[in-house]
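Only a single protein chain was left out; the remaining protein chains are all shown in position.
Per-chain numbering from 1; labels A, B, C, D, E, F and G assigned in written order.
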Amino acid sequence: MGKPYVRLDRNQAAMLLVDHQTGLLSLVRDIDPDRFKNNVLATADVARYFGLPTVLTTSFEDGPNGPLVPELREMFPDAPFIPRPGQINAWDNEDFVRAVKATGRRQLIIAGVVTEVCVAFPALSAIEEGFEVFVVTDASGTFNELTRHSAWNRMSQAGVQLMTWFGLAAELHRDWRNDVEGLGTLFSNHIPDYRNLITAYTTLTKGR
Amino acid sequence: MGKPYVRLDRNQAAMLLVDHQTGLLSLVRDIDPDRFKNNVLATADVARYFGLPTVLTTSFEDGPNGPLVPELREMFPDAPFIPRPGQINAWDNEDFVRAVKATGRRQLIIAGVVTEVCVAFPALSAIEEGFEVFVVTDASGTFNELTRHSAWNRMSQAGVQLMTWFGLAAELHRDWRNDVEGLGTLFSNHIPDYRNLITAYTTLTKGR
Amino acid sequence: MGKPYVRLDRNQAAMLLVDHQTGLLSLVRDIDPDRFKNNVLATADVARYFGLPTVLTTSFEDGPNGPLVPELREMFPDAPFIPRPGQINAWDNEDFVRAVKATGRRQLIIAGVVTEVCVAFPALSAIEEGFEVFVVTDASGTFNELTRHSAWNRMSQAGVQLMTWFGLAAELHRDWRNDVEGLGTLFSNHIPDYRNLITAYTTLTKGR
Amino acid sequence: MGKPYVRLDRNQAAMLLVDHQTGLLSLVRDIDPDRFKNNVLATADVARYFGLPTVLTTSFEDGPNGPLVPELREMFPDAPFIPRPGQINAWDNEDFVRAVKATGRRQLIIAGVVTEVCVAFPALSAIEEGFEVFVVTDASGTFNELTRHSAWNRMSQAGVQLMTWFGLAAELHRDWRNDVEGLGTLFSNHIPDYRNLITAYTTLTKGR
Amino acid sequence: MGKPYVRLDRNQAAMLLVDHQTGLLSLVRDIDPDRFKNNVLATADVARYFGLPTVLTTSFEDGPNGPLVPELREMFPDAPFIPRPGQINAWDNEDFVRAVKATGRRQLIIAGVVTEVCVAFPALSAIEEGFEVFVVTDASGTFNELTRHSAWNRMSQAGVQLMTWFGLAAELHRDWRNDVEGLGTLFSNHIPDYRNLITAYTTLTKGR
Amino acid sequence: MGKPYVRLDRNQAAMLLVDHQTGLLSLVRDIDPDRFKNNVLATADVARYFGLPTVLTTSFEDGPNGPLVPELREMFPDAPFIPRPGQINAWDNEDFVRAVKATGRRQLIIAGVVTEVCVAFPALSAIEEGFEVFVVTDASGTFNELTRHSAWNRMSQAGVQLMTWFGLAAELHRDWRNDVEGLGTLFSNHIPDYRNLITAYTTLTKGR
Amino acid sequence: MGKPYVRLDRNQAAMLLVDHQTGLLSLVRDIDPDRFKNNVLATADVARYFGLPTVLTTSFEDGPNGPLVPELREMFPDAPFIPRPGQINAWDNEDFVRAVKATGRRQLIIAGVVTEVCVAFPALSAIEEGFEVFVVTDASGTFNELTRHSAWNRMSQAGVQLMTWFGLAAELHRDWRNDVEGLGTLFSNHIPDYRNLITAYTTLTKGR
Partner (left out) sequence: MGKPYVRLDRNQAAMLLVDHQTGLLSLVRDIDPDRFKNNVLATADVARYFGLPTVLTTSFEDGPNGPLVPELREMFPDAPFIPRPGQINAWDNEDFVRAVKATGRRQLIIAGVVTEVCVAFPALSAIEEGFEVFVVTDASGTFNELTRHSAWNRMSQAGVQLMTWFGLAAELHRDWRNDVEGLGTLFSNHIPDYRNLITAYTTLTKGR
C-alpha cells in the first residue's frame, strides 16, 4: 500500500570506495579533515565488519591526484583494486563494472571524493542499470557546501538514497544482539562521545 | 483536483517517542541542548495536551545508551513502554508494533534520537505499511547538520512529512477557541518570546 | 513535451498576507529584523504596484498576537481584511476563503508569519482545492532555520512553488519596457545595492 | 529498468551565459566575490575548452545594470550576443531563443545573475519546450542563501539538474586521456589546491 | 610578582540584574531564546544559591519596555527593586547606587539587556568608582554578534572581567565538598547534558 | 581610584561620516545591506536628533567610488562637506581637520566605509592628537569579518572605543525623561522590534 | 627595546592536563568531537615527544564527571595523577601545586575541560604566582563559542598566552633538523592533510 522501504541488507550490499587519494583529499573542504578522515575509516570499518564485498578504485593515481590513502589498501588487501587509467566516471571502466557485478550484489554503497564527480557519476550510472544505490554522504567530500548540495540534489532526484556511515552500520546490523561487542567497538573507535559513554558505563559497572 | 492535504487530526494521530535516552542524547549536536530539551518536552506536552495515544520505547537501556530521561516516563505513566532488547529499528520489535497498532491510529507522529536511525527506520517501515507518518524534526536530534539533512532527504523522498512541534500543536488544535488558555499555556511554557507577549499583554490589560 | 512552466501572471494572481502581527513578529528569528521588515514591505509594494487583489488576515489580534503592523493596513485600505476569531488555518475561515475566491484568481501568492503554520496551512489547503500556490519565502518568517526548512519541505512536496519577492516582481513584470521607472523605483526602495547603482548611474549620466 | 542517467555530452550541449553584468554582480552576496568571479570564468573556460556553442545575453545594459563583464565578451568574440531591450526572461526574447535553437543542441547549460530570475526563468521555459537543462549553481549568484535555495527548489522540482562548473567539466571530458594537459591546465587555473598539487608533483618528478 | 587573580568571593560579591523586561527581551537576538532564558534563570539561581545580595532594576517599565519577567521578581521577593523613571544608565539613579552600596560588597556581578547599554553603562560607572566588576556574558543579550563584541571590547578595555554563569558558580563555590547536592542540583536544572550524566550515574549506582 | 569612564556627552561630541559613497558601499560585505543601510541612517538620525556638529567627507567622488548617498547630503544640508581630492586618510586633508576642529568638540564619533581604511586611519590620527575617539562599528562596513576584526583590533589597541548606534543614542540621551517621544520615534524608525513593541503598547493602552 | 618574546622552552616547560573526564567531555560543544579528541591526544603526544614533565588531575571522578579518558592515563603511566576530592580550581589542591612545583619548571602549559573553569582558574592562579602560562586553546573545550571567548578574554587580560597544539610543537621543536622523522610522525598522526603530503611525497620519491 505504502511506499516500499528499500532497506540495506548485509547479504545484498557491496561497498564501492572511489578515489580517496592523497591529492584529491586536499580538495575536500566541506567537511573538517579530522572528521572526514574518521568518517572514511569508519565507513571502511563498516564494510569490513559486515563482510561486504568491497571494490577500490582510483583515478589517475600516478599523477597529481596521488595514491590511495594507505589505510584503505591495508584494510582490504584482497579486494579488487582498479586504478583507472583515465575514466573519470568509474562506471566507464569495464574492469570496475565487472568487479562490481562479480560481487553479485544489487545494493551498492558508494563513498568517494569528490562528491559531484567521483560519487555522483557512478551512482547515476548504477541507478540506470537498476541497482539500488546508497551514498555515504559523510564519507564523500567536496569543495564546499554549495557543491555538496548541488550533488545531493542531482543524486536524490535520480533515486539515490542518502545515508551516513552510522545509519549504514545500524541498518546493516539490525539487532544489537547479533553482536553487542563488535558493534560497540566499531562505535567506540569512531564516535568519541560513544566511547566516553562506554568508558563511564564500564567503570561504574565493572566492580559490581 | 489538487493534491490532498494530509492533515493531522487529533482523533487519528498517535505519538511515538523513540530512544530519548541519557546516553544517546550526548550524541545530539545538531541542536543546542537547551533548545533540544525544550523541544522534546514541548512535543511530549503536545501529546499529553491533545490526549494522543503515546508509545515510549528505548534501545538497550541497560547499557551505555542509558535510561529514558525521567521526565518522559513521568509524563506518560500509563503509556506502553517498550524497552527493546536489541532491535535497532523499533518497528522490528513486535511489542512496539503491536502497541502502535493498538492505538488504532493511522497517523503516526515520530520523534527520537538519533534522527537517521531511531527516527528514520521506523518511519520508513510505517510508511511501507501504509501509515501516514509525520516526523517532529526539532524534537529529533543527530550528530550534525550533514547527518540531519541526509536523514531528512531519505525520509522525505519516502513520503514522510516533516513537522515541528509548534506546527504539530497548531495543526492539531485547529481553532484557538477550542481552548485559548490551554494552548496559550503550552506556548508560554515552551516559547520564551510567547511568554513575554502574554506577560506584557496581561500586565497592560489586567487593570482594565 | 517538457514540464509546463507554471508562471505568475499579473491577471491571474492574488496576494494573501497572513498574520504579520506585532506580537507574532517577535517570534521570527530565521531572518534578521531589518531585512524581514524590508521583505514584507517590498512584497506588499509588489502587490500594490501590479494591482494584485490582496487579502489581509490576522489571527486573534485582540490577544498577545497583537495587531497587524499598521503599514500593511495603510497600504491596502480597500482590501478585504479578515481578523480571524480563532481559526489557525486561514482557509478554515469562511470569510477568508470567500474573499480569496471573490478575487477570481487561480494563482495565490502567500506570505505570512510563522511559515510552518500561518503560511503552510492555507497553502496546503489551497493546493488541495486546485489553486496554483506560490509562497514568498523571504516575506515569511519563523523561529529558526530548522523550522523553516521543515516548512519548505512539506510545502514543496505538496506542489507549492517557492519564490522570493524579487522573483515575484520580475516574473509579474515580464518586460522592463512595461514601466522602467516604476519597477526601478520599487527596486531602489527595497534593494540598497540597486539604489546605489541607480544613484551612480544617474549622477554620471544626468549631465550628458 | 532504472532511471536513465541524463548525462552531458559535448556534442549535445550549449552554454548560455545570462546577465553577468557589472551592476547586477553587486547584488550577488550568496557567494564570496573572489570565488564567484573564479567560478564564472571557469565556467566560460569550460565552454571554450569543449567548444560548446555559447550564447551571451544581457538585460538592459545601458542602464544601471551595467555592461557585461569584459572578460566574457573577449572570451567569446564570435558568439551570438543578445542585449535584451527589456525582456527579463531571456526566453521571451525571440533573438535569444533563435540563437539557442540555432546551436542545434538539446542540452542547455545555464549560468547567470541573479539565480531566481535570470537563470530560473529561461531554465523553466526551456524545460517546457523539452530541452534538458543543467544549471551551473556556483556560477549563478543571488542575494543570499534563502533566495538561492528558493530558486534551486523551484528549478529542481521542474526537472532542472543542478551542476557545478567542476562537475560540468568532468562530465563533458569523460576520460583524462582525451587530453591530460588541457584539463589539467583548466583545473590548475581555477582551483588553487589543484595548482599546488601539480606544482608539487612536477617539482618532484621533473628531475627524474 | 605576577598579576593578582581578582577572584570572586561569595562574601564580597553582589548580583545586579538590569532590565530583563518582557519588551526589551524581544530585542535580544545574539543568543537563542531557549538558551538565553535558561542562562538568566541560572544566573539568578546562582545568586540565590550563594546568598548574594541582589538588586533588581528596570527601565521605564510602564511603557513598551514592559515589566520585569515575573520569575525574577518571584525569586527575589525581598531584594531591592528599583524601577528607574528614566535614567538609562542604572548608575545614574541614586536609589540604585544606594542599594548597591548598601550591600557592602566590592565585587559587582552584572547581567542585563541590552549588553552595550544596560550592562556596559553601569559596569563602566562602577569601575570608575573602584568596584571590581564581573559581567555575566551569557545572561546579557543584545541585537547581534557585532553589537555584542563591540560591547565586550569596550568593557574589557575598561577592566571588566567577562564571566559566564557556569564560571560564576564554580568560582563562588570553590570546592564541591561545600555542598555536592546543592551545586549538582543547580547544574542539573540548567545544563541538560549534566542532568543526563547525573541520571545515568544514579541509575547505574543506586542499586549498589 | 578605578579607570575613568570616558562617556559620550552631547555637548562634547561631533559626528564624522566618512565615505558612505555609492561605489564603496558595494564593497561592504560584512553586514547585510538592509541592516547596514538602516544602521547608517540611524547613526545620522542620532547626530541630527542630538544636534551634534557633523562633518561629511568623500574620497574621490568623481571616479568609480561614486557620490555620497543622497540621504546623507539631504539630512545635513548645512554641514561642512569636504570632498577630498585624493587623500585616503581624511585627517590628511587640511579642510577636513579644520572643519573638525571648528566644531570645538573633543569627542569624535566616526563611521565610514571601509572600516580598516576610511574609519581606522582618521581614528588613529585623531587619537594621536588627543581626541577621544568613538567608532560606530555597525555603521562602518568592510569586505568581510576577517577584515573587520583586524580593523577593530588595531583601533582598540590604540585606544578607540567601539560603540554601536544604539549605544551611542543611549549614552548621549542619558535619561528617557529628556524626551520620551523623540527617542522613542528614533528607535521606532530604526528597530523593527521596538516599533512593534510601541504599536502593541499603544494599541492596548490608547483606549484606556 | 621591544617587548620580550616569552618563548616556550622544552627545558622550562611542564604540561598540565586538567579534567579530560568522560562526563565533562559531553559538555564540550565549541569544538567538534572528532577534532577535539584529536587535539587532546596531539597535545599529550607533544608532551610525551618533548619529554615535558606532565601532571594529570581530575575533578570528583567518582561521580557523574566520570573517569579520566583511559588514553591519557596510558600515555603517562608515571606522571603524577591527582584526583581532586573537591577543589574546582586545581591550584587550590595542595598535592597538585606540589606536583607542579616539583617539576621545577616556570612555563606551564595548560589544557582542560571546561575552559572557563578547569583551565582558567589554575591559569589565573599560576600567573599570580609568577609562572609563565600558556593555554592550549584547541585542547580545551567548553559549552559554546560565547563561553569560549569570555574565557579567552579573561585569561588573556591576565597575561596568559593563547597557543594551539601545533604552535606548541613548533615552538618547542625549534628546528626540524633536531628530529625530522619524529616531528613528521607527530604531524602525520594528527593532521590528515599533513599525512597526505607525506604519503604523496614518499610515493613519488621512494623509487628514486
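Just so we're on the same page, contacts are C-beta pairs under 8 Å (C-beta built on N, C-alpha and C of every residue); 3 or more make two chains touch, one makes a residue touch a chain.
It should be emphasised that the depicted structure is a prediction, and the values quoted were computed from it without experimental measurement.
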{"item": "Contact partner of the left-out chain, one of G:Leu68, G:Ile82 or G:Met163", "value": "G:Met163"}
{"item": "Given F:Ile31, F:Ala47, F:Val69 or F:Ala120, the one touching the chain that is not displayed", "value": "F:Ala120"}
{"item": "Listed residues G:Asp34, G:Glu61 or G:Asp138, member touching the removed chain", "value": "G:Asp138"}
{"item": "Where the missing chain touches chain C, by residue", "value": "200-201, 204-205, 208"}
{"item": "For chain G, residues in touch with the removed chain", "value": "1-5, 7, 31, 137-138, 152, 156, 161-164, 166-167, 170-171, 173-178, 180, 184, 191, 193-194, 196-198, 200-201"}
{"item": "Residues in chain D touching the chain absent from view", "value": "22-23, 25-26, 32-38, 66-67, 69-70, 191-193, 196-197, 199-200, 203"}
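FYI, only the chains that are shown with their structure count from here on.
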{"item": "More contacts between chains, C-F or E-G", "value": "E-G"}
{"item": "Centre-of-Cα separation between chain G and chain B, whole angstrom", "value": "41"}
{"item": "Approximate Å spacing (C-alpha centroids) for the pair chain A, chain C", "value": "43"}
{"item": "Per-residue multi-chain contacts in chain G, two or more chains", "value": "23, 26, 32-33, 66, 200"}
